[in-house]
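Here's the structure we're looking at; comments come further down.
One protein chain is absent from this view; the other protein chains keep their places.
Chain IDs A and B follow the sequence of writing; residue 1 opens each chain.
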Amino acid sequence: MSSEGTVYDLGYTPYEGPRLGRSGAIRAIFVDSIRRSLGLRRKPWAKVLPWALVGAAIAPAAFFVTFTFMVSGFSVEDAGAFGSPDQFFDYIGTLEMLFVALITPTLLVPDRQHGVLSIYASRPVYSSDYLLARAGAVLLLATLFMLIPHAVLFFGISALNVGGLWAGLKFNADQIPEILITTVAYVVGYGAPAFLVSLYAKRVAIGTGVYVAVMFMTGALADAIPLASGLLAFKVLAPMSLFFHPMTVRDWLFDLEGSGMPLARVDLPQWVAAISIVVVAVVSAGLALKRYRSEI
Amino acid sequence: MMPFLAIVRVTLQQLLGLKKVVGFGLLSLTPAMLLLFAARARTGAGLDTDLGGLIVSPFFSIVLPITALILAGSALGDERRDKTLSFLVLRPISRLQIVVAKTLAASTASIVFALVGTVALAVVYAMGGGRLNVMGSIFAGAAIVCVVYSALFVLLGNISSRPTVIGLVYILFIENALVSELPRLAPVSPWRIGLAAALDMTPQDYPARALLGAIGELTPSLWNALLATTAVLVVTIALGTALLRKTDSV
Partner (left out) sequence: MIEPTAASGIEANGQGSVDARLDPAFVAAPTVEVEAVSKWFGTKVAVSDVSCSFGPGITGVLGPNGAGKTTLLRMITGLLKTSEGSVSVFGMNPMTENSVYARIGLVPEDDAAYGFLTARQFVRYAAELSRCDASKTSVEHALGKVNLMPAADRRIAEYSKGMRQRAKVAAALVNDPELLLLDEPLNGADPTQRGVLISLFHELADAGRTIIVSSHVLAEVERMTNRVIAILDGKLAAAGEIRAIRQAMSHIPHRVRIEVDRPRELAKALMDIPAVVAVHVRKDGLEVETEDLSELGSRLPKTALGASVRVTRFEPVDASLESVFRHLLKIRQ
């Protein structure tokens, strides 16, 4: 034994498996985000809220299909009051907002709150990778949250078509692009502000509460704009009605009048809602990168 | 008395940080801003109807519940989550006093913002030629709403790690959607109880038709509201105290 020191063999062996690199790290964060949002691989209590919301979103679709069947059987010619996708967005729009309010702060706030961002920093992960993975999970889950109930409704109503399922699908197929794009509008329209609030919230509860309060406040303010008002202040306020923008985009795509919407009240075209959604999304992305550049 | 007042003081300090004051202050001012928009186009009876509508939504049905939810949900819940609860309970002060102090602090904080909102409404209302004698009853009703919600959400924050989402589901779906469809369920809606109290105190000549429709099958009665408030306080404080006494949970 040398007098300077001795290294003991404790049985350490180096890792010999595949090195997945940056893409592997992003994938791992993405999968962790999905699990965390839905309470997967966690205690049962962690699953209750997200899955209750999912159930609450799917239940109306199933109910509408069942009700249509009870009324019309297999002889439906058009979707009617209960089967039209544009109206169905009204039913699950607020649920979508709540779902996003639940999952987005849960994904962003705890890592900052508990100081674990430095662990990500010690891995081959850039701040943009981390944010991309987290945002990707929010977008995916929020999209599925909207699309699955719509799919239940779409296929259910189509199956009740007088000409059979295939005829029903062909009959309703022209709605698919509108459903998909409106879903994107809801997902980004509600997801981007939630992301923005969660970037700065110190606690999950604050993030959720502030986001919902902001959505309602901007919505309530815009909703109070008098009809046909020409005031400049209202013309500035209307594009800030974050709560109503996805609905306005829906009206635009489904060719509905939407005269009650804030933008219509100040004679602004419906596509302004889409622009507003994109602007908020871009601002959120930029602020996220700026905020997290120093954290990771 | 000293420990009790100390808990109230420090909890108020926790709940009324600068960012929260600004945020909830703005939220509380929203109904007044909406009334300002309406006031530009109306005066007289129309303005009274607008005020009534805004008191129902969003002041009583959204602003007060959300404010109380976030403040009261964190009053005791944050102590549990931040592991400072042992600092509080390892003192020569009963668990009952702790829960009462927390509830009092949360209620006070919510009432402060209710006052801000009411004063702002009063100012805009007066600017539009409205009478101010109705604002006292509105504030009293708002205070009852704040106390009931605070008691409920202090308990919720103590029980659950996700009080905000659970509270939002309750406020948005059960209270605002379900009870609107089923007026018989109005007694489970704290803001309707507070509104009923406000209506009972409102001057007889005030056109309160918009408000009456919102309280479902409740009768405008201050006395009933106070009874309901007392019952909620007793039950939530008793449950909260029992939960704190369950020592393994601290």
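Everything below uses one rule, namely that a residue touches a chain if its C-beta (ideal position, glycine included) is under 8 Å from a C-beta of that chain, and two chains touch if they have at least 3 such contacts.
Just so it is clear, the model here is predicted, and its values are computed rather than measured.
Asker: In the complete complex, the chain left out here touches which of the visible ones?
Answerer: Answer for the hidden chain's contacts among shown chains: B.
Asker: Can you say which of B:6, B:132 or B:188 touches the chain missing from this structure?
Answerer: Candidates B:6, B:132 or B:188; residue touching the omitted chain: B:6.
Asker: When the complex is taken as a whole, what residues of chain B touch the one chain not shown?
Answerer: Where chain B meets the chain not shown: residues 2-3, 5-7, 10, 13-14, 17, 82-84, 86-94, 247-248, 250.
Convention: only the chains that are shown with their structure count from here on.
Asker: From the C-alpha centre of chain A to that of chain B, how far is it in Å?
Answerer: A distance of 30 Å separates the two centres.
Asker: If we count contacts the way the header does, which residues on chain A are in touch with chain B in the complex?
Answerer: Contact set of chain A toward chain B: 49, 94, 98, 101-102, 203-206, 208-210, 212-213, 216-217, 220-221, 224-226, 231, 234.
Asker: Spell out the part of chain B that touches chain A in their complex, as residue ranges.
Answerer: Residues of chain B touching chain A: 23, 26-27, 30, 33-34, 37-38, 40-41, 57-58, 62, 66, 69-70, 73-74, 77-78, 162-166, 168-169, 172.
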